[in-house]
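Only a single protein chain was left out; the remaining protein chains are all shown in position.
Here the chain labels run A and B in written order, and each chain numbers its own residues starting at 1.
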Amino acid sequence: MAAFAFEQSLNAIQLGLTLFLLTAGLTLTFGFMGVINLAHGSVYMIGAYVLAAVSLRTGSFLIGIAAALLTTGIIGLLLELSLVRRLYRRGHLDQVLATFAVILIANGLTTWLFGRQPIQLDIPSYLSGPLRLTADLSYPKYRAFLIALGVAIAVLLHIVMGRTRVGMRVRAGSTHRELVRALGVDVRGLFALVFGLGSMLAGFAGALIAPLQAVEAGMGDQIVILAFVVIVIGGVGSVRGAFFASLMVGIVDTLGRVVLPFLLKSFTAPAVSTALSIGVSSTAVYLLMAAVLIVRPAGLFAGRA
Amino acid sequence: MSQPLLRIEGLRKSFGALAATNDFSLDIPTGETHALIGPNGAGKTTLIAQISGELRPDAGSIQFAGEDITALTIAQRVERGISRSFQISSILPEFTVLQNVAIAVQATEGHSFRFHGDPWRDPRVQDPALRCLEAVQLASKAHVIASELAHGEQRQLELAMALALKPRLVLLDEPTAGMAQEDARRIQALLRRLKTGLTMLLVEHDMDLVFALSDRVTVMVYGKAVSSGPPEQVRADPVVREAYLGDFP
Partner (left out) sequence: MIRLIPSTVGLALVIAAIVLLPGVATALHQPFWISIGTRILIVGIAVISLDLVVGHAGLPSFGHAAFFGAGGFTAGILSVQAAADPSSALLQLIGSEAAVSWPLAAAVAGLFGLLFGALALRTRGVNFLMITLAFAQMLYFVFVSLPTYGGDEGVRLRQTQHLFGRDISDPLVFYYVVAAMLIGTILGMRMLMVSRFGRVLASCRQNERRTRFLGYRTDLYLLLAFALSAAGGGLAGALMANHLRYVSPQMMSWFQSGEFLIMNVLGGLASSYGGLLGAAAFIVLHETFLSFTEYWEVVLGIGLLVFVFANPGGLARLLADRR
């Protein structure tokens, strides 16, 4: 029982950190650049596919990861330069439609290149298997690796955002875009940088997740909605908000999907537990979002990048 | 002495460490034209926002016609007769000039949860709207799309919309902001004709207008009222001169 709780808690954190990788860039795009980018999930997907293609070809997981990072960073930059740049001044509706179009194109191209069959990747041997923590407790090595990476990147982002000039400009721009521009900061260069880095993080997340689930076209579409929920809860433009909201969402989702049904099964009649758990598990995260909205419509960390 | 139409007592509003409104009090009797002046950043627009209901004060009270309105919504205050114009013209750009005023007139009719008929063809809405436009001398532009108006004309439209609500108290936030001299004079003449029967709180930087129109003036510095009284008295007050750092005309 304790082991189960332990494992699920770590899973929740791992999910939260993965979500954070995905949302850190996205919330900045929304807040700093004022652009709704639905295609963020597509970059996540591309990261996974590049890892799959390259690691299967070269046999090396690390080379695959590096390739994924490089590719998605470049794609992000190209996207910003060619498309996103033109969307800043346009209304939200145009942004939604344009980035929706990118999703369609990305999904279509991926299917064309890789076919409709989901790709199953293996966890590299040096990262597979359990990590023995104590006599009774162990945790999959790969997931532990993801947690470690997630924490490292969170710390890195915290340092960059808080202590570098670039970071401070981005933070200021997140909440006071016009002011930063008026101060003469090269906003466009910063935009490209933010978008490129955000995309790279998303691609990183996709690549890291790939061995844990099937790689298929459209895999980014579902998780990008979860990313939106995180951003709504955390507050648009706030990376700190994205961090805490990601963890909250990770915990609530895991609770809803795994822990709650388990508890219900142990304590109530099967008919009741199944119905309840079905109802609660998939909606838990949205109920959380609704609760936050009632109390703080702008998000928990709104206005504080 | 009968009660003032607007009574503000001990109003406070802070944004973080900045006290935009710092224990501000003011009485405005019915029928008075009251000007609120002060250096930029003194907190004048924040005050207007609190009176109109857009911002909730941290402390203090606002009473209108004897009723405590501090906790009321914007809609409730408009209903009681408080109307506002904006420093940066806030009109409905796709409507015509007449339609802009008409939607204001429509608001005085009670709720608009009515699903048939067309207020744009209803004389009960159109006639009062046209009269409002005539009062601000904009009737010749009635069918022009509002976004195509010149800046000065948009300010006139702002005024027309505020007046169409048949207010008891009008809050005018820099009605001549950004206007050329000639246009500003026209607004001034307009306001002079309209001020009878109306109570006005006027935020302004244009000193000619302030002295030509107001019955009393309050000077606001760092969220506080530092001087209040008839224009001549305020003009001569050394505290005020100092606040304006010698730029006071």
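Going forward, contacts are C-beta pairs under 8 Å (C-beta built on N, C-alpha and C of every residue); 3 or more make two chains touch, one makes a residue touch a chain.
Since this is a predicted model, take the numbers as computed values, not measurements.
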Full-complex contact with the absent chain, from A:121, A:187, A:210 or A:229: A:229
Hidden partner chain, touching residue among A:59, A:108, A:130 or A:162: A:108
Residue in contact with the excluded chain [from B:5, B:47, B:62 or B:78]: B:78
For chain A, residues in touch with the removed chain: 30, 36, 83, 86, 92-94, 96-98, 100-105, 107-109, 111-112, 221, 225, 228-229, 231-232, 236, 278-279, 281-283, 286, 289-290, 293-294, 297-299
On chain B, residues whose C-beta touches the chain left out of the figure: 52, 54, 73-75, 78-79, 83-84, 86, 90-95, 99, 103-104, 106-109, 112-120, 161, 165
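Methods note: only the chains that are shown with their structure count from here on.
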Inter-centroid spacing, chain B versus chain A (mean Cα positions, whole Å): 48
